[in-house]
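Got a structure for you, written out below as structure tokens; questions coming shortly.
Note that one protein chain is taken out, while the other chains of the complex remain in position.
By letter and in written order, the chains are A, B and C; residue numbering begins at 1 in each of them.
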Amino acid sequence: MFRKVMVANRGEIAVRILRALKEVGIPTLTIYSEADRNSLHVRMAEEAYCIGPPPAEESYLQIKKIISLAKDKGVDGIHPGYGFLAENPVFAQACQEAGINFIGPPAYAIEAMGSKTRSREMMQDAGVPVVPGTTKPVRDEAEIFRLASDLGYPIVLKAVAGGGGKGMRVIKRAAEIKSAFRATQSEAQSAFGDSAIYVEKYLENPRHIEVQILGDKFGNLIHLGERECTIQRRHQKVIEESPSVLVDEEMRRQMGETAIRAARAVGYFSAGTVEFLVDKHKNFYFLEMNTRLQVEHPVTEMVTGIDLVKEMLKVAAGHNLTYRQEDIKFRGAAIECRVYAEDPLNNFFPCPGKILSLRTPGGPGVRDDTGVYPGFEIPIYYDPLISKVITWGRDREEAIHRMARALQEYVINGVKTIIPFLQGVMEDKHFLQGDITTEYIDQKLHRGSLVDAGYFKEVAVLAAALDAYRTEISRGTNSFPKINGLKMVDNPWKMTGRRMLLDSRL
Amino acid sequence: MFRKVMVANRGEIAVRILRALKEVGIPTLTIYSEADRNSLHVRMAEEAYCIGPPPAEESYLQIKKIISLAKDKGVDGIHPGYGFLAENPVFAQACQEAGINFIGPPAYAIEAMGSKTRSREMMQDAGVPVVPGTTKPVRDEAEIFRLASDLGYPIVLKAVAGGGGKGMRVIKRAAEIKSAFRATQSEAQSAFGDSAIYVEKYLENPRHIEVQILGDKFGNLIHLGERECTIQRRHQKVIEESPSVLVDEEMRRQMGETAIRAARAVGYFSAGTVEFLVDKHKNFYFLEMNTRLQVEHPVTEMVTGIDLVKEMLKVAAGHNLTYRQEDIKFRGAAIECRVYAEDPLNNFFPCPGKILSLRTPGGPGVRDDTGVYPGFEIPIYYDPLISKVITWGRDREEAIHRMARALQEYVINGVKTIIPFLQGVMEDKHFLQGDITTEYIDQKLHRGSLVDAGYFKEVAVLAAALDAYRTEISRGTNSFPKINGLKMVDNPWKMTGRRMLLDSRL
Amino acid sequence: MAYEVKIDDQIYRVEVEEDAGAYQIKVGDRVYWVDVAQPQPYFYSLIINGHSYEVDISPQNDQRDILVEGKAFHTEVYDETRKPLLSKKKLEFLEGEQKIVSSMPGKVISILAQPGHQVKKGTGVIVIQAMKMENEIKAPKDGEIKEIRVTEGKTIEAGEVLLVIA
Partner (left out) sequence: MAYEVKIDDQIYRVEVEEDAGAYQIKVGDRVYWVDVAQPQPYFYSLIINGHSYEVDISPQNDQRDILVEGKAFHTEVYDETRKPLLSKKKLEFLEGEQKIVSSMPGKVISILAQPGHQVKKGTGVIVIQAMKMENEIKAPKDGEIKEIRVTEGKTIEAGEVLLVIA
């Protein structure tokens, strides 16, 4: 299929793509920045080349260096993952010009969907419903003020070049327009190199539901059902599921067909995702199309049994899709939790650092998509997403209970992660009932539950002192005290204590 | 369902059962021998009690102690796992008498199937085909000699109380009868406490295919398809798959119905497995029934989506089966590799020891059922099975390629394991073609492939010296030499070398 | 040996005694017999009266981040024989004036409050860009901003004091 494929990414998604390449027997090559010498993807690839200094602009975004390395090393396909160059039409084009297969959609589809305003226009033309708002960038605060008067508050400012929840601000009152406009522009400029902003009506408490599509170069397009991505934090997804509790078979068919129509309008092939906002009347509106593999693709893989990365490889190599729409059968329910290196007890502040020890969850129905390992030092330069846990169950309830169990097994020691927060969500009755909105994390989740762990606190106190004691002892003797050794004791109450302990052991 | 369930086992199966209990929210309790204080199941259970010294006879097989502990701690259900007390009708009976639910089949079914001769008789009566041979124990060598003349060589001697491949010997010539009879008797005595032996015709190059069944206390019985368990080593299973390449839909239906008939004949409920030998004409013969959860149950779980342990819990608690036969849908293919702590380069000799580091496989379609963790010291007292890897694929080919990939990721450092051997099987063309027999490991697998790793050997040589060098340096300085630090160099050829290295990094 | 363990602004006195291979640990006046195994660094398996706990510890000087069955706790541990007792006064001082420290390297994007301002607990005070995200540093309590020690655009190191609130 391919002689050699480069994975032009890092972290968990690079690992996930390397796994697919290994399974189909294609030799692998990856790149890394100077901050990533010890990263897992470097270890897993057959070939790995340092591409520049830590900042992404000087390494993972260096189109010329990457293409030149690829040509030099006999690479004939490049998978961009998500982020970095994944939705950069210039890169897709540069690959094509260098005679290298870009394992993703055509450059023109990326470009068309990359402009939020242009894509809104095209979707309207194709008969795909969009959220009310502008299809042109706004020029100044006054224009926003006028638009807000028409649409009614709240409205949302979004970067034209944005996506993935970055570069957006909700405005609830006219007084907020000025600072929000400035902040969004500056974030848009720094994140996407383009400060253009547009305005949409802000749907309150909407569901965020997206449809996975898959197409080949012969115009065959299918959908693989929906993913519920409503639970967000700072407009970024945290927990995703498939299917959505909201979507029945008929709505799935309608959304699927709409998503295919959207994709067809831009001549799409490869894997892609059409995101919809769904209001309380179950009306759905086109929000954006992600012209790449999504972070949350595994939930779709688990309910359909389809390996999306392998399909992307096949399609890029010019093969037909393996599946027709009628071959797609959904089984059970899957849920994904993103594990960020952030402190849930401190406003989700990022916490890079060294992983002292790591226990990943296993057993039935659990998928571990990690990008880290024990001893790894999480670099400060990139996204704090370090791994994902995905569980499958015969129904949503089993998937959730399994996730709760998996999160209990999952220990990352040395850096703070949002695992305790995710555990809280899995036990929350609103989540169990499927009663969620994009504001769920702020509004509904009882934060206190993160630390309200009853007797565990007493154990933490006791363990802290125990560890201090043993650390002191080991400093003195340079080895841990023997804890299984037998020692004569003469103090009678101590004997009693020991006997009690032995009794409790039977 | 239950107030509290005891897992009366250790290792990976105890961990697997604890996982199911956690998912359904039942409080857990487990037991451990003095050799197992650090075992994973002790860490994972909510309560854990030491039950005696390392030898199983003095701990895991102590029926009275176990029942008394269970009563003492408010346990109302005991899951025995496999091995130890799982197929001990006395234990099942003792549970019942103590008012504790035995999470498994009824004692009389265990007893009936526990005697290989009695079960053969019952199966013949129920119209289930059995392998030609005796239905009564043999008394002496002379009787074996007469039987062999009737049946024709080869024959096989089996322990009446046996199972799981233990306590059996193949006899190819009359001259072998004497020593085989003695050896089998002594092994049967030491393994099962019963030296009785019977004789069967030995089918040459048979397939070993088993059917998973599931029944409730109301007489509902269903089958969950077959597992191919032909690849064995010392009559013990190593690799299992579902479905079998040999079995088509019609044969599956026939074997399934036969298995249900066998189970019904002994009033079976809970999970159980009916094992068949299949000859080259696809005739299948009842071999034995395993009245417990099997080691290889995960492959069935992966193709059917059913959690067998949870079904066992439900059935034991007096619920109806969740599924009817028509609900059972098979998807794709699953394969399991058992990871034994044995040295494949040294005749599969057991290798207990301390696990220095451990990397478990992850990603799509991979299930890791482990009983160990880094820092764990594998005790010498128990089975060397330390974990299982199970992969799922849309077809057998994908499952096998995924297994090859997973085994490549799976590193257990510090003890020798059969992982390199399993890797060899996944790459073997006979295995890929499904061309296997119970003699496959001995006859077909090219052992040389285990070490014929080309350039990797050069890397091993180089790494051995590198590690010796760094160990010496670190002994001198008490810390590893800085390898990312910058240092001025003045030797010109060294500069050239460094430049070459940097060039290769781009 | 005796320790003082601070957790969630509470202080516990804890005595640890080793005895014939087991530990007797007193937390306040509650006595626990603890069966301890430490198969790996930073990890303990504790069995207390038959109950099994997995405990992971990430130590940093006197600070210990602790996971008990995956639940996160932050503790500070002081050895009574080496350090003076954490007096009630000192605690009040800690509660009175607080230095807000950056937990990681980053860049100051904007400063939302000035010295002399009265702020409510949870009010955003400084915005830091770190790991590609803008993060608001919030006031940990109601109080007055005493000092702002950074300026907009400044690159900061982990551990650097950003502001003082009282």
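Worth a mention:
Keep this in mind: a residue touches a chain if its C-beta (ideal position, glycine included) is under 8 Å from a C-beta of that chain, and two chains touch if they have at least 3 such contacts.
Keep in mind the model is a prediction, meaning the values are calculated, not measured.
Within the whole complex, the absent chain has one touching residue among B:Val90, B:Ala142, B:Ala174 or B:Ala468, and that is B:Ala468. Only one of B:Ala92, B:Val303, B:Cys351 or B:Met403 touches the absent chain when the whole complex is considered: B:Cys351. If you put the missing chain back, the residues of subunit A touching it would be 37-38, 42-49, 73, 373-377.
Contact residues of subunit B toward the unshown chain are 187, 234, 343-352, 356-357, 380-384, 407-411, 413-414, 416, 419-420, 423, 450-451, 453, 456-472, 480-487, 489, 494, 497-498, 500-501, 504-505.
The definition used in the following text is that only the chains that are shown with their structure count from here on.
Between subunit B and subunit C, the centres computed from C-alpha atoms are 46 Å apart. Mean C-alpha position of subunit A lies 36 Å from that of subunit B. As a whole-number value, the distance joining the C-alpha centres of subunit A and subunit C reads 29 Å.
Among the residues of subunit B, those touching two or more other chains are numbered 37, 44, 49, 373-374.
Contact of a single residue of subunit C with at least two other chains is seen at positions 35, 37, 40, 43, 47, 50, 54.
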